[in-house]
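Chains shown are a subset, placed as in the full complex.
Chain naming follows the written order as A, B and C, and within any one chain the residues start at number 1.
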């Protein structure tokens, strides 16, 4: 049961092509034009295994409402060519009322397209491009899409001007001419998904990817040192931070491997500089020993894991929520730490910022679980508020004799002497230790320090940030989900509400420490709960069972990547579940 | 009070009140005092110094000093110290390791620390054995040294850390001997004073698992030639060195690596502008 | 990289010729496959065509070999003028967005090198049956050169921006 989403004023477009056809650039321009036109939107890229020139698809959804998921179907598919389209077929669901634009120069569309029953219309994109000096088919397609979806010509012009800035006036004119040719053609085509004209909006908007957003959140939080080793799909965080940090007076170092990067940031943070690294599953696995060092020595650090398909090298370019277990439980010994997860692209700003705040306040490693979908998708969002946490690492200014770095302070957070502080000299220690930091294997010291490290994170006031509790907060049916799955779930619930059914939605941002009381409160009055996640082994579901006192029976809907959740799939699952 | 006494107690002032767990006779005691002598000689305020180490008998050294210290995990000391020094260029950062910590599990960071040439001083107490874990062979162990884990010996050629340091870009390379505390103190002073990554291997006998190393006293000698800045000559010399030549063996003139810091940082809200529609 | 190929016998020359033609055949096939994978159908088709032609050459050479016993040569024992078998199109010059013009230029250089090789055997003098065969082969090779030239004439050099890919490369692994 996949309910249509036309009523929300939104349209999903796929543009496919290969070998330098330029679908990704055209997609970026389309998103930009839509932003200028006052729309919300999301842009997802998908490509084949080739580094360059392989087949690619630009998947764009535009809407008058904020967009956090891909839609059930694509309303419009424009094929610059059909090479290897089979690879994308499952990623490109089409309905009978979808419109497919095919270039007759490529011969008839492939069987996978035809069998969807979608309406196929031929437009000679290549020929039209040839008719324009230096014209390119992708620009013709862009104009055509803009026209069909109702984006004003001037927004298209502005988008082209921005992206082609620096390519020279000639290139811009050629592209523009091609796009206008496409736009003109669109007039003759029937398409019922035209977006309404925007009425203007109050909040200013941003166009941003989750990886950029996480980088920005880190900088807002005060991070000024980053060491990292490149890995897909986290590298863009690092590339963005390399430039961003340079501007705000920080620095990024490319390390020789993840073992080095995690230790470099521990060193920098020990020196008083808030520090971060970003990686993906394989890199996180290499870091866990030293994250444990940060736990034991109580050095604040932030580690962002942009999850990809696992296990092992897995599927580096696709999303999955399967690093939850390693993030929660991947450290040896009893090693309490923070795990948080952003619930949308925009929320990456907040969550990364908050993670820095928590790490610094609690002198503990904070792991941020983003994923490939959040990280590499680009969205038009309302400008995220800057919460300006009063991030303060508790430090000592002047120290008398006998400074005790690991003193058993109330609340567990003991003031930290930053090197340079006279009299504060101590040795940060990964062995179990006395309050002074001397190695100890005594039971009293072990228990005291274990308690200290646990209590400081259990006792902290995480406020309302611990979860987003939204939709129908009075419903006695609850959906619990996390991370990038929240987006499609939210949309599914909106549709169900339109059908008269209501659900309470709980999206914890704070995954560890487990907060069973907060969860119990959030579930008060709930009769049944459904846990939804993108993992083969239902990691989140089992975690909730193990560490939370769910006051109600809970069921699980989970499946692995690489396909994203679409609202229709979830509408069906949730409806079936609630009917059971 | 004469100067001499001042300087003696000055060195002592760098010691913490923690008593080393080392075996009596262990070479590391002398390395500890050579380090304090060097700090005293340089007149470093203890709070401006950080000593970072890994895991091993030798790596216990930070706690015995009255400076800032970090006793990290096995093999990662140079990486941790690199982050510290880059974030805090004002500090004097010294890294202390053993031959297992530095050249076995820590080999990659050793390579890349040399190459990165951050202004650190790296002291490796080389006893050609894993002391802390009860006597297994390290990369610098002789191939025929019999032990429980590799009975009859590893059969592997010993690793020459000085050549590797040179080949990967260290800017200062020296060898000391714990039996020569004054000479070692002097090497450490020079290492700290030389900008960039300075590597000091200190032969430091493990009296417990390698009692034969008490004989090192008779094997060491001052290097017969002067330190060189010629990398080709140094390579040839070190490649054929028997491991017992003491002194500064190479001093280069590479500029240390520092992360560039902009003179006029902007606020985060300024860089956010790039996202505005 | 010898100046003088020093081909001493017919068998020796045939060994070279055969290696050269088979390498050329395989190289064009490789290039065709690469460009197929990168969805450059036009050039891929062209390379397949060239591969077919070279395959014919291989057969022709084999016909000439007949029952003759050829010497075994290690790859580095061939006396090519250059780094590798001359007729094999340089694989390092391929590009996923290359046009037929580039492909044919590449082929032309390869065919020309093949021709140069036979010519150098001719110039190197020696055994008359070797000379005879080299001459025949050179003639054939010259035909190829001319053929490729006529094809090439149909594809003028594209603009300087032919390799411009508006899309960024893809992150993997």
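Going forward, a contact is a pair of C-beta atoms (placed from the backbone, for glycine too) under 8 Å apart; a residue touches a chain by one contact, two chains touch by 3 or more.
The structure presented is a predicted model; accordingly, all values stated were derived computationally and were not measured.
Trainee: Only one copy per chain type is displayed here, so what's the full stoichiometry of the complex in this file, written with the chain labels?
Mentor: A x2, B x2, C x1
The rule is simple: only the chains that are shown with their structure count from here on.
Trainee: Where are there more C-beta contacts: A-B or A-C?
Mentor: Result: the pair with more contacts is A-B.
Trainee: Just how far, in Å, is the C-alpha centre of chain C from the one of chain B?
Mentor: Result: the chain centres lie 58 Å from each other.
Trainee: What's the distance between the Cα centroids of chain A and chain B, rounded to whole Å?
Mentor: Between these chains, centre-to-centre, one finds 42 Å.
Trainee: Go ahead and note the Å separation of the Cα centroids belonging to chain A and chain C.
Mentor: 50
Trainee: Please output the residues of chain C touching chain A within their complex, sorted ascending.
Mentor: Within the complex, chain C contacts chain A at residues 37-41, 96-97, 159, 164-173.
Trainee: Enumerate the contact residues on chain A facing chain C in the complex.
Mentor: Touching chain C from chain A are residues 18-26, 47-56, 81, 83-84, 134, 136, 138, 232-233, 235-236, 313, 316-317.
Trainee: Mind listing the chain B positions that touch chain A in their complex?
Mentor: So the residues of chain B touching chain A come out as 16, 18, 45-48, 50, 52, 55, 62-63, 66-73, 75-76, 79-88, 90-91, 108-109, 111-112, 259-262, 265-272, 275-277.
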